[in-house]
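One chain of protein is taken out of this complex; the other chains stay put.
Here is subunit A:
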């Protein structure tokens, strides 16, 4: 790799662009030396994050989450189902069959097709995280013990993939659950539980009068970091993820318990100090995300 005096050659705009394409790693390392990233962020700062609740009118709960330009739309549809025989007296079945669907590719810098490959993995991690975090008490989804329970279908669409896919997917899922409003149901003449509005039974006594919202007990939030040499870059873009391939995803819940710490391989070995730094960054990020989510919820209530 030539260019001994590369910083001197980066005088005009065109050459910067060429340098970036030809020597992406050197380009990043030059920025990292100055503790800054090409998009003008300091190393530890996440991109701008927004949540819009209620983006899908036909779903019971939905949210559009954006971290930088990574955009995910999550929607939850509630359906009444019969709980499985294994847990009849609790009727606590509220399975979350996730279908995280990603478009082939929308970001130009990344090799096409990669998000589609990542889809089943992100979906698996997401359902593991949501179920193991205990965010949703499945017993709350029960209507009549052994007879009827809610099934929450969570669908996540990736509208734009630009790094930190898991973070955005988790954020949109959490936001959709906090927006979720359970529809009113009542018993019909056959003794079955049906949606009151659809069946024209709005005059009957609803079965779930008080239980219109789900209590989210310990909400998980995540932060993805990229490790490169001794640097830790929080919330990487797709370009950063593809150039520096060591990715660490930390998920913490609101009481700072560790829900998941994923580091699938990568060229950099993570030592204790790096792991501690990632966890510390995630703690800060959890506070930020909690605030953003609270603001989004209170914004909804005003409307």
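In this section, contacts are C-beta pairs under 8 Å (C-beta built on N, C-alpha and C of every residue); 3 or more make two chains touch, one makes a residue touch a chain; residues count from 1.
Note that contacts and distances are computed from a predicted model.
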{"item": "Per UniProt, the name of the complex member that is left out, chosen from \"GL11769\", \"NADH-ubiquinone oxidoreductase chain 2\", \"Metaxin-2\" or \"Exosome complex exonuclease RRP46 homolog\"", "value": "\"Exosome complex exonuclease RRP46 homolog\""}
{"item": "Hidden partner chain, touching residue among A:16, A:81, A:159 or A:270", "value": "A:270"}
{"item": "Candidate in contact with the missing chain, chosen from A:50, A:256 or A:290", "value": "A:256"}
{"item": "For subunit A, the residues touching the chain missing from this view", "value": "111-114, 117, 120-121, 123-125, 127-128, 132-134, 230, 246, 248, 253, 256-267, 269-273, 275, 279"}
